[in-house]
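Here the complex is missing a single protein chain, while all its other protein chains stay put.
The chains carry the letters A and B, assigned in the order they are written, with residues numbered from 1 in each.
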Amino acid sequence: MIDYEFIKARSLKEALDFLGNYEDVKAIAGGTDLIVDIRKENVRAKGFKRLLDISGLKELEFIEKERDRVVLGALLTHTSLIESPIIEQHFPLLASAAKTIGSPQIRNRGTIGGNINNASPAADLLPPLIALKAQVKLCSVRGERTMSLEEFLAGPYKTNRQSDELMTEVHIPLVNEDYLGNFQKIGRRKAMNIARLNLAILLGINDGTIFDPRVVPGAATAYPIRFGKVEEAISGKDIKDIDPVEIGELASEEMISFTGVRWSTPYKRVALASLVKRALESIFQEAKVDE
Amino acid sequence: MFSTVNKPVERIDAYEKVTGRAKYGADLQFAGMLYGKVLRARYPSAKIKKINVERARSLPGVWAVMTAEDVPCNEIGVIIQDQQILAKERVYYIGDGIAMVAAESLETAARALEAIEVEYEEIPGVFCPIEAKNESPIHPDRRDNEIIHHKLRKGDVNKGFADSDVILNREYDTQFVEHGYLEPEAVVAVPHENGSLVTVYGSVQNIFATRDAVARCLKAGLSEIRIVQNHIGGSFGGKDEVVSSMACRAAILALKTNRPVKMVNTREESIVESYKRHPYKMKYKVGATKDGRLSAMEIEVVADGGAYACQTPFVPWRSVVQATGPYEVPHVKTDTYGYYTNNVYTGAMRGYGSPQVIFANESLMDELAQELGLSPLEIRMKNILRNGSVTASGQKLDRHEVSLAEVIEKAAKAIDFEEKYKRYSKPQSGDTRRGIGMAISYRGCSLGAEAVDAAGAVLSIQKDGSVYLYSGLAENGQGLKTVFCQIAAEELGVGMKHVTFLEANTLISPDSGSTVASRSTLVGGNAVLNAARRAKDALSKFVADQFGLSSSDLVFEDDYLFTLDGKKLISFAEAANKAFWAGVQLSHVGWYVAPSIHWDEEAGKGNPYFTYVYACQMAEVEVDMGTGEVTVLNMAAAHDVGRAINPEMLKGQIYGGVMMGLGYGILEEVEIDEGYILNLNFDNYLMPTSKDMPTIIPIIVENPDPDGPYGAKSIGEPTLELGAAAIANAIAQATGKRIRSLPLNLERVLLGYPLKKGRGKK
Partner (left out) sequence: MSKIEVNITVNGAKHRLEVGPKERLIDTLRERLHLTGTKEGCGVGECGACTVILDGEAVHSCLILTAQVDGSEVLTVEGLEVDGRLHPLQEAFIQHHAIQCGFCTPGMLMSAKALLDKNPNPTREEIKTAIEGNLCRCTGYEQIIEAIESAANELQAASH
């Protein structure tokens, strides 16, 4: 049985002070992952003695568009991402991923900060956020630091957050209209799915030529990462010269180069190739329509 | 023609349910109530060397800690008494209880469980029913692991195969499936209440089966045990033995502490402990002539019974009767077996041994059709049972309409089967492919020759003309209360609002056996009809005397009594009032015994059921060829039910059954690895959501049965037994690949075989 003391943070400062004073603290926001972990006594929910409730910190529930980026408060729920006109306009990729998370009840409680910090290999927001080159801001009584989400993730259910730090913001650089994205997900049913595989692809396309490609499968590797070989293979190419089937297969090979052959590989090898092919086809289609 | 029956009247329990007033087992509170919890096994197969409960007993707030030693009679079972209330010396499966506690709070109970020390010695287990056949017996008092062997024999299969132009041999298998009732099991046992030794309230599917278990366990008389059913949050065959066991545990704790004891399973506890649908391994050999007529079938079915016999002696019996499917086959040899293993035990689940064999025989018919160049419709129309046909068990069908051709035709028309089948048979390209498939069935109604088949009901007319009614069968959510009240209201010519239905209670209700086998409307409905007729006869005789008429001159309708030519005589209420004050008996017991049937176990033949229902379901699917995702687009479900007592509730049965069949076909599987259950909650035991459902076309076909109340037969189980088979056939058409094991999940559809994660090291 997991026992803990409950502390409600009334302000960000109070939360940071508390995190600075104690080492055995776990922060709870929406609780949609953590409460389940506590019930199941999962290893990752063990070893804390104090539960710090940050769900009331309204100052971390905002979306703000700046000159070259959008700043998201870590406590934004998935529902607010989906309903935000700013996200809809600039990062439809992120909205489409958020829509596939859990159910309305989960989306109403679960937060972007929670999704990132839980760092599940199958987290639906990680691939699009990595593809969008999101940065995360961490605060502590010692100060604050910002790093890329890619750097922040350290492994399955592992991050580089220090025990006294709290993630307060997510920054997403704006991309111009040359960029087109697509999100794909396979689940075992049509709703309430943990991704069997997911995928975010964001491509810059100028005059039919791909630049700055970002290809991030989820639930394919220990934690979501960019697939450099795939990106390299399509970068600088004209979309007319790209065979999506071939790139799909390349993605599968790259996946296996990271994971080796696991129990699920026979399935994921084929399915990831299909997703990559589909996402590329969909983006290419959109690019042609835009011309 | 009818005033209440055959009408979509409102459910009588709907108001309580939409307002949150309906009380389920876990909602009950009693003064001084304690919370019971069970410590479950750590290994699926082990010896218990030592249990130390001292530390747990000494915790403040703990009232009792008990082990098998404290149970008066530790083995229960409806058919074979081998199920342990708490494991004594030996753990047979991972859901076995080791010890139990009663404490003042759930948290204290949980801490007490953590304080119990158990020393185990692991014993190699048996986890495959085929291997179990030759392994030494799991239960030391048995000769071997065979729980049951049923056979069916017709004609001479050797001759039948010799006469065949085509012979196919195929193997099919199915998975463990969880009932998935939304309400986890819950009971409250109250000592010495209302004249009983102990009363158990809760989500009990079969009050008499649970009563028998509690009485046996406590070594008490049946009349000392009062089981009262509450609102029950779904059952589907599932809240029988597992709830009986829970009721026994709660009763023992209640009597020990002299306090009410509530036991509620968490979902994880429910999944680890409760029995599942039997996985089947099936071998089919079929012979047919060139023109597509079946000449012989030889079938062998092996069911995994798990740790305890439970319903395994009976489930494969329904399978042995129905395994050929609803076809005329001159030569048949079928053998069904059930074996003990150290897996979770298996028992009754909606369908009861039919969905497994239907998946096999209906896949087989499509495979045979393909071999012979026939369409799925053609091969079925050539071979289906019709009026006067003789079934595989040798029963001549001449008492009711054998409506297979009708249900097939209606389903095909509704979903446009022929046109779509042709279209999808042409080469398809692209990421997604479509297919359409069908399955048909016949199903024996009620228990059949398995057991005594009788039921009772009590109906009482009050002096204000209102009526109350109760029966020995119980509401499971399917709408039994409403259907029974409709029958009573129809017969008495009164409005539904005047009829009240009382909950089932073993110290009041007539023992009517179990609410199973889709028998309630048919057998229980006849009992209600009988009770209503008796009460009506008494009232008729009294009123006729008053008016100088004879009983047969009276018509009961719209809360009044009329003459045959429509003259209003007296209101029902006034008639009841006068009759009451004249001392007329207005409370009556109705009883119904099903028509006689027989089964010769030695010869493997007989007339196993007194009537059958017929059904056809068709499914149209889209398959993603790159990911294995299946989308079921449309399903048509045509069911001959004899008579629809409540057409809207009947549709609800069809929609729900189709959904369960879809889950069985493409989603659901309790994953078991060497006896350990891997998916213990709904986060990884996946059931269909609103988004998974196709457009469903329910088709009600009514050919009244001479033995049914108003001609009604059965609907609960037939609705779920066909879906998986129809979907599998549709997927086979779409992909061009035949998959012979369920569920048709992502991996099987994409790769043709399943992938197993394994549980890793403990």
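Keep in mind that, in the parts below, a residue touches a chain if its C-beta (ideal position, glycine included) is under 8 Å from a C-beta of that chain, and two chains touch if they have at least 3 such contacts.
Given the structure is predicted, the values throughout are model-derived calculations rather than measurements.
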Chains still shown that are in contact with the chain withheld from the display: A, B
Among B:F2, B:Y15 or B:Y753, the residue in touch with the chain that has been omitted: B:Y15
Residue touching the undisplayed chain, where the options are A:D53, A:E150, A:D212 or A:E249: A:D53
Touch criterion as defined above, residue of B:I696, B:A712, B:A728 or B:L750 at the omitted chain: B:I696
Residues of chain A (touch criterion as defined above) contacting the omitted chain: 3-6, 8, 28, 30-32, 35-36, 39-40, 51, 53, 55-56, 79, 102-106, 108-109, 190-192
In chain B, positions touching the absent partner: 8, 10-11, 13-24, 26-27, 29, 107, 179-184, 231-236, 266-267, 476-479, 648-649, 651-652, 654-660, 681-683, 687, 689-691, 693, 696
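In this text, only the chains that are shown with their structure count from here on.
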Contact footprint of chain B on chain A as seen in their complex: 1, 36, 186, 188-192, 194, 196, 263-264, 266-267, 270-271, 273-275, 277-278
Touching residues (chain side chain B, partner chain A) in the complex: 107, 110-111, 114, 431, 624, 626-629, 631, 667, 683, 686, 688-692, 745-747, 750-751, 755-758
